[in-house]
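Partial complex: the chains shown occupy the same locations as in the complete assembly.
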Amino acid sequence: MLIGKIVGSVVSTQKDEKLVDRKLLVVQIHDHKNAPKDQYVVAVDSVGAGAGDMVLYASGSSARQTTLTDGRPCDAVVMAIVDSWDVGGDNVYEKWNEG
Amino acid sequence: MLIGKIVGSVVSTQKDEKLVDRKLLVVQIHDHKNAPKDQYVVAVDSVGAGAGDMVLYASGSSARQTTLTDGRPCDAVVMAIVDSWDVGGDNVYEKWNEG
Amino acid sequence: MLIGKIVGSVVSTQKDEKLVDRKLLVVQIHDHKNAPKDQYVVAVDSVGAGAGDMVLYASGSSARQTTLTDGRPCDAVVMAIVDSWDVGGDNVYEKWNEG
Amino acid sequence: MLIGKIVGSVVSTQKDEKLVDRKLLVVQIHDHKNAPKDQYVVAVDSVGAGAGDMVLYASGSSARQTTLTDGRPCDAVVMAIVDSWDVGGDNVYEKWNEG
């Protein structure tokens, strides 16, 4: 999995029928020190994530292992909202300290 | 999924029989700010996308989860035509404002 | 799928038994403007492609969706010989104009 | 598989139910000469790895082939703790020489 931030969403009316009612999130990828990278992925939401949330997303066939994405043409899923993480003993991100 | 623009198509008569009658689109990848990247993928169309459309495509085994691609040697599928998306609260792309 | 050119082949006698009699092609990857990239992949041939042919290849589990590659340890397959493609309304490659 | 070092962990309470009780490790990727790269992955632990351990992780659908990750939305798993490795006849890393 990689860490990312929800920065937006995509609207599509003409799409595969198996994706109807699925929320398509724009996730900007962050590195392990929480620096944003100039990379993004569009992922289906499976955990109720919203704008500004730091999340984990899974790619490939693993993205189809949630109830909302099973058997669907979806190669990325947001499967966790991140509360905090640490690297080298230091707290890098703490949800409750934000905004 | 990644965002791309349909910029062309590929013609092939000698191909795996399971790909007969499948439309092969050249998709130029765009970043989340809608800047075109110097990267492309050839994807099977599953939603009736045409030249100039902004689309989402799915890769890998997820590309085989549509009716048109199930069980076929296809590693990328256009599974949504994008109406609009936003990043950081700003509208990045709006289909109805184009051309 | 990506576009490539068949530039060579690999000979291997000591290989997984499921790959016996499979032709292993060296495919140089081209971009959508037909410029060769300094990247290659070795792919199993499923369409009778030969040296100099422009082809499409599929990667990952999708590479196992042809009769010749089903259930085999093969992560890339040449599944189409390209006749032509266009980008932005211009013909980029036309097989019958070559050589 | 790639070699990495466990440098941290991620805490998430709101996640896919199939990931409850799974330990999410921050793995910094190392090259084959044991130099740390500026790349990371978040992987589920399946072998009891802890901070500072050098490990192997597997990606993609292969990450779901352990008892702890089977059928779960997880695209990376730590499936081995590395004791040592050699390159070109030289010992690159030896667990028992560390710290």
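We just call them A, B, C and D in the order they show up, numbering each chain from 1.
We take it that a residue touches a chain if its C-beta (ideal position, glycine included) is under 8 Å from a C-beta of that chain, and two chains touch if they have at least 3 such contacts.
Note that the structure is predicted; figures quoted are calculated from it, not measured.
Chemist: Of the full homomeric complex, 4 copies appear; what's the total?
Modeler: Counting every copy in the complex, the total comes to 5.
The working rule: only the chains that are shown with their structure count from here on.
Chemist: So the centre of each chain is just the mean of its C-alpha atoms; given that, what is the distance between chain B and chain D in Å?
Modeler: Taking the mean C-alpha position of each chain, the two centres sit 33 Å apart.
Chemist: Tell me, which residues of chain C touch at least two other chains?
Modeler: Within chain C, residues 61 contact more than one other chain.
Chemist: Return all touching chain pairs.
Modeler: A-B, A-D, B-C
Chemist: Under the definition above, what is the set of chain B residues touching chain A in their complex?
Modeler: Listed in rising order, the residues are 1-3, 31-32, 46-48, 56, 58-66, 69, 77, 79-89, 92.
Chemist: Name, in rising order, each residue of chain A that touches chain B in their complex.
Modeler: 7-16, 18-19, 24, 26, 28, 38, 40-43, 51, 60-61, 63-64, 71-76
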